[in-house]
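Reviewing the structure listed below.
Here we show just some of the chains, and they stay where they sit in the whole.
The letters A and B name the chains in turn, as written, and every chain counts its residues from 1.
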Amino acid sequence: MRRYKAAILGGTGIVGQRFVEILTSHPWFEVSTITGYRSVGKNYGNAVNWLLESDLPQETREIEIIPTNPMNSDVDIVFSALPSDSARDLEPKLAEAGLPVVSNASAFRMERDVPLIIPEVNPDHVALIDVQRRERGWDGFIATDPNCATVNLALALKPLYDAYPINKVIMTSMQSISGAGYPGLPSLNIFDNVIPYIKGEEEKVQTETLKILGRMEEGSVQRADINVTASCNRVPTTDGHIISVYVEADEELSVEDVKETFSNFRARPQEMNLPTAPEHPIILRDEVDRPQTRLDRMAGSISGMSVTVGRVRHGVDDKSLWFTLLGHNTIRGAAGSAVLLAELLAVDGYM
Amino acid sequence: MRRYKAAILGGTGIVGQRFVEILTSHPWFEVSTITGYRSVGKNYGNAVNWLLESDLPQETREIEIIPTNPMNSDVDIVFSALPSDSARDLEPKLAEAGLPVVSNASAFRMERDVPLIIPEVNPDHVALIDVQRRERGWDGFIATDPNCATVNLALALKPLYDAYPINKVIMTSMQSISGAGYPGLPSLNIFDNVIPYIKGEEEKVQTETLKILGRMEEGSVQRADINVTASCNRVPTTDGHIISVYVEADEELSVEDVKETFSNFRARPQEMNLPTAPEHPIILRDEVDRPQTRLDRMAGSISGMSVTVGRVRHGVDDKSLWFTLLGHNTIRGAAGSAVLLAELLAVDGYM
């Protein structure tokens, strides 16, 4: 596999930092360009307020931050950690200029001809790229990965949705502060507190999940026929979104069967041995008190890329089910999933 | 109203401390006796590891802690903050000896002839005391208040349940560490963490709620005909349980109507102007991001006795509803509700 030169758009933010961390040790990609806004002209090492526990990678310190537009450097792929507004403006220009854009921004996720992909869930949706290029006349393209809570939810729902006639999903999330970006939440707002609201989050979970679980049919996605409703809460933890999920099905569900369904789940990224694909996309825990945010957010063979599921049990009756789900919001929920998507695009010939 | 001498059983624990705090400034009661186990013989001021932000009340410092059994002092009412095991053993002896026991322990809550009461919800259940006395041949009695999550949930459900044909309640709680008592949760377990399990809590919420919302019929309680299922989580906050509640009804629900139903709720304790009854048992907030644990746990005219409801909105359809609920777990959820119950018992002639 050749080495691809990667640009990171918005590289000083909290998701941008995760992109830097993941890509600098990646076998296929190397960070050649980092863009910013207020920090243009500075070296990355001086511009970034590095917040990860790993050290700032030495090889990125001297990279000079350039404006996001125009992309005047020679890159093979663009990873976007832009705010939604900037993404809406800038990503199309890059795609039009021939660049593959893998975006973590919400701007285009729900557009009809833009794929919204979790590589383990709907890798076949990459075919939307052909539609997109044809319709928009672009040489490049935009492919997106979902909202951080949605990735984790949809990844866990996938094997259930395939195996059982699920019709309703009621979820309550307890999301970490890093999900709000940086500077994000003022500490005075969240110390010793739970905030029962995250702007736009519930709508994203409710709509994105249906697109991701949907079927490709004649060049477009038929949304999944399932009701998803969400209550999204901010809790005082640093990383990791934990979600209490309640599902209802048209028939009785066996707790043991469901556990096995979670445990056995593998998908194309695992079959293809993609570098960022964890051996088990879903880790099932049998202890009564797992998953826990601090203990399980880094779970899996690729740190932070597996979601952990536990407390599988019946709800009000045998047709309903509770389970608790945990995923790392800036790795599996953002930068890690985007990199895995780029790997999929590479092997599928889109780069 | 005369002044009643009160004993607090298990007065050094975290609920015991709330009893001490509330009762020492109470117009009807005075703390005359405090019992303990390991601390017997010490003065309360030396025995207690006082964890509340208010000062330890001066008048209780010199009270000598006696064993819970026998109750050799002269008291009019007993407030029990005992662990369940001790409660099962000791509370019947006190009731048999003629004492009114208002218990926060779970030991007897679900017994057929023991009232489980939230004064605003089911004050008429006090009639079970007559049954209990007759059947057990006791001069005294045991009356109980519910689990801390249940109090808050059932109080908020009451006006809905009365006004609409609710058939299903799916709730996910985010509960504070003080709910685990003292020493309770080791800090290493809960820092930067969410624990998706609280032993016995979900069963308590699911069964107690049905008894509280049930109807007195011929000397016994007919449980409410409604499905309640719970996911109980521990989050890193000090006080206040916040609950994401999803309800389904047999007919369409108007969000505006429901809000008015919450706002207008008053009950017997308010009508009777009981000293610990808050003016509004339920406070409705219209801001999109309220209630919040730290900001609203002390809400209300009697600090910590009101629950706060917000984010009322539809769920998957017009027959379903989300709302977020917050209540103080050791005040409304424990000691405060027990004191309010004692006030009700006093005016109803049970003391």
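Methods note: a residue touches a chain if its C-beta (ideal position, glycine included) is under 8 Å from a C-beta of that chain, and two chains touch if they have at least 3 such contacts.
Please read all numbers here as calculations on a predicted model, not as lab measurements.
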*Shown here are 2 copies; how many are in the complete complex?*
4
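Throughout what follows, only the chains that are shown with their structure count from here on.
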*On C-alpha atoms only, rotate chain A onto chain B and read off the angle in steps of 5 degrees.*
180
*Per the centroid of Cα atoms for each chain, what is the distance between chain A and chain B, given in Å?*
41
_Complex contacts: residues of chain A adjacent to chain B_ = 168, 170, 172, 174, 191-197, 227-229, 231, 233, 235-238, 242, 244, 246, 288-295, 310-311, 315-317, 320, 322, 324
